[in-house]
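Here the structure comes first, spelled out in structure tokens, and everything after it is commentary.
The other protein chains are all here in position, but one chain of the complex has been omitted.
As written, the chains take the letters A and B, and residue 1 is the first residue of each chain.
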Amino acid sequence: MVEDRTIGGRLFAAVNFTLLAIITLITVLPFIHVVAGSFTTSAELATSKFVLFPKVWSFEAYTFIFSTNTIIKSMGVSIGVTLVGTLFSMFITALMAYGLSRRDLDGRNVFNFLVVFTMLFHGGMIPTFLVVKELGLIDSYAALILPSAISAFNMIILKNFFQNIPEGLEESAKIDGCNDFGILFRIVLPLSLPAIATISLFYAVTYWNTYMSAILYLDDSAKWPIQVLLRQIVVLASGMDYSASLDATNPPPDQTIKMAVIVVATLPILMIYPFLQKHFAKGAMLGSMKG
Amino acid sequence: MNKKSFTLLLSALLTFSMLTACSGNNNKNNEAAPSNAGTSGGTDTATTAPEPEKPTEIKIMLPLNTTETPPDTIKTEVEKLTHTKLTYQFYPADTYEEKLNSSFATGSLPQVTYLKNQTTFIQMKESMKDGQFWEIGPLLSEFPNLNKLKPEILNNTKVDGKLYTLYIGRPLARQGIIYRKDWADKLGLKPPANVDELFAMAKAFTEQDPDGNGKKDTTGIVDRNELVYGAFKTVSSWFGTPNSWGEKDGQLAPEFTFPQYFDTMDFFKKARDAGYMNQDFAATSKTDAVNMFVSGKAGMYIGGSMQDIDTLNKDLIKNFPDAVLDTHSMVAGPDGKFAQWMIPGYNNVVLFPKSAVKDEAGLKKILAFFDKMMTPEVANLMYWGIEGTHYTVVDGRAKPADDKELIEREVKGFKDSVIGEAETNGMYQSLNVLPGRIHAEELLLENVKVGVAYPTAALDSATYTSKGVELQQIISDATYKYIYGQIDKAGFEKEVQAWKERGGEKIIEEYNAVYKK
């Protein structure tokens, strides 16, 4: 790619870089605080307002959360649910999005409208619970996946991406004898890698953050995903008990433990981003088509 | 790499696509597997050796107040002692209401259902009246231990004169001041004998540099965004304000129509204006308030429970090894009289849904379990853990083991489910080491002697049940605004008027109608 070597171009690049560097710093500081806080003592956290680098190093918080295998087990649950859920969701979302992206599909607008409608109107917690119960999903991991298998938002976005693919490509594939499945898997998906990466990430994060369905549909606490544990600790340690019940027999967990759990629960989902990121590079679409 | 991973994904998806394209009804496949998983939880219980009488199987649902669900250590012991097969289902306290409501609406509450607090109890009253839960009042006399439960507290949990619940007891009045005794000693201050001295102490702690660092960086009182369990209500009862409702000309009237309520607001207004308490208390969470205290920024922590002193002390001495804490609660009002507000004596209650407990025989079996829970043996096991592992007995009191994490994990989850209190279930009192805590325990008894009961605990008001929370918000907003100087006395009266118009008047009528009887 040709570099822009004019003065204006360089100035633009410099200003742009500086601004982004500042923005990045601002967004990342509180996170550093959380990480630093997880490696220090609760005493230091209480006295110094905003720790960015621990004066006293302590691994107590991590020793505590890893002293039983609960966190590892629930992490395993979350990883499993996220993997299976994302694959499953991507698959049926892509099918539906592709079908609806085709302008020659009769009833397309009705379907689209009915999908948007579900973003606005919800039956509520109890009727959904009953459906899950009737399907016999209570206490199964499928209850964390099936009831939220398609996000209307993600489906619409993916459909949008598919629509931007030149129709000519599909036509020529058709002439070559591909059926609709063939077009989707051989032409459309390879051309939509940035979109696939994006929507997969959205699904993965949603599954990773599963909380309420676990509480409602899983009675066996051994099956709880990591977010239940995370939220429980954060809420207890933040003194956010909305009911304000008076209870001295239960002193809250240390702030350091709260931060350690945040770090542990966030790391795995952060790690998938770099793998997806290369698909966001400019020209990824063209590259994959040529390759 | 790019291409390879993609091909992999593609082939996976294609395989899937063939499946869906052919079978078409993949939802049914998903259905079959989970239903097996669903039952497997229940079946492994049946493998116990055959016994003359099968242990009673009881499923129990309760809020989880600890970081994670406790292991079976305690449960197994309880089962042995009570000849039961127990299934504990813990759900995070934070979202317990959602779980409770959806289980209730779908008829899937277990045999034993713990509520969360008094608010959820009030919400459930209507369904108790409707006969959704077993009435247990008449049966209690058949159980010698349950029969020991305190009648006055049972009375507070009755609905239309009928008893549906067992209660988890709490001391009636454990609120007071936790303060920096080292600061007070240094400045030559005695614990405040009356509200004026309390104010003077707040002032001295702010202005006279009690931590001796040469900077004016301390505050007298640290409070939080909570009028009841924070400082406000406790101080208001010292001023002589009735406990939520008081008698005025033979009629029940809400506390905020009494002049003492205004005196209390003036107290806090003066203290905040002068900088003797944290400026942002109306937005300060409990954790932030505790943080200010343990980081040596504040001298007095009022309200809640004086038993908090152990937790506060633990963190404070990490930062200030020389710090000394003490408790105090006997603060006289302007008229020289002592008064302490009291809670209705319970923290939570247990219900027995008719949808899960089919007949009275089944109910009696479950009550028999709770009857055994009220023996010292079981109560100690559930409250303190296993003797020798989680605690030891010193001078007839329980001394928790040094391994706090072990207790936190294995015992704490069960602690809040023990019904009754030490006087009735015979469990050990705690062995206290910290002088301030020993003092606190003495003060708890003193508090009750001048205790002011909550007069409407056993009374019922339909309007209060349905609109109490939102109406109370009008008053608490007005109270904060008065303290922060945004409205004056006339403005406050206007808000009280709004409270009355939106349903308060009705609550007054409804309470008085039943109060007379």
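The working rule: a contact is a pair of C-beta atoms (placed from the backbone, for glycine too) under 8 Å apart; a residue touches a chain by one contact, two chains touch by 3 or more.
In this section, contacts and distances are computed from a predicted model.
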What is the protein name, per UniProt, of the chain that does not appear here: "PspC domain-containing protein", "Thiol:disulfide interchange protein", "YdbS-like PH domain-containing protein" or "Carbohydrate ABC transporter membrane protein 1, CUT1 family"? "Carbohydrate ABC transporter membrane protein 1, CUT1 family"
From the touch rule at the top of the page, work out which displayed chains the omitted chain touches. A, B
Hidden-chain contact residue, picked from the options A:43, A:90 or A:115: A:115
Touching the hidden chain in the complete assembly: which of A:60, A:180 or A:220 does that? A:180
Check each of A:98, A:141 or A:203 against the chain that is not shown and name the one that touches it. A:98
Quickly run down the residues of subunit B that touch the omitted chain. 20-21, 24-28, 97, 101, 104-105, 119, 123, 126-127, 130, 132, 217, 219, 225, 278-280, 282-285, 287-288, 292, 297, 465-470, 473, 476-477, 479-481, 484, 486, 498, 502
Can you list where subunit A touches the absent chain? 1-4, 6, 8-9, 12-13, 16-17, 19-21, 23-24, 26-28, 30-31, 33-34, 49-50, 92-93, 95-96, 98-100, 102, 104-124, 126-128, 130-131, 135, 146-150, 153, 155-157, 160-161, 163-164, 179-181, 184, 192, 194-195, 197-198, 201, 205, 231, 234-235, 238, 240, 262, 266, 269-270, 273-274, 277, 279-286
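Simple rule for what comes next: only the chains that are shown with their structure count from here on.
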Under the touch definition given earlier, write down the residues of subunit B that touch subunit A in their complex. 2-3, 6, 10, 12-14, 16-17, 20-21, 27, 30-31, 33-35, 37-38, 41, 64-69, 71, 89-95, 98-99, 101-102, 105-106, 108, 116-119, 170, 174, 226, 228-229, 285-291, 294-296, 304-305, 307-308, 310-311, 315, 318-319, 343, 347, 405, 409, 412, 415-416
Which part of subunit A faces subunit B closely enough to touch in the complex? 41-43, 46-47, 64, 67-68, 70, 87, 90-92, 94-95, 125-126, 129-130, 133, 135-143, 146, 181, 185, 189-190, 193, 212, 215-216, 219-222, 228-229, 231-233, 235-253, 255, 257, 278, 287-288, 291
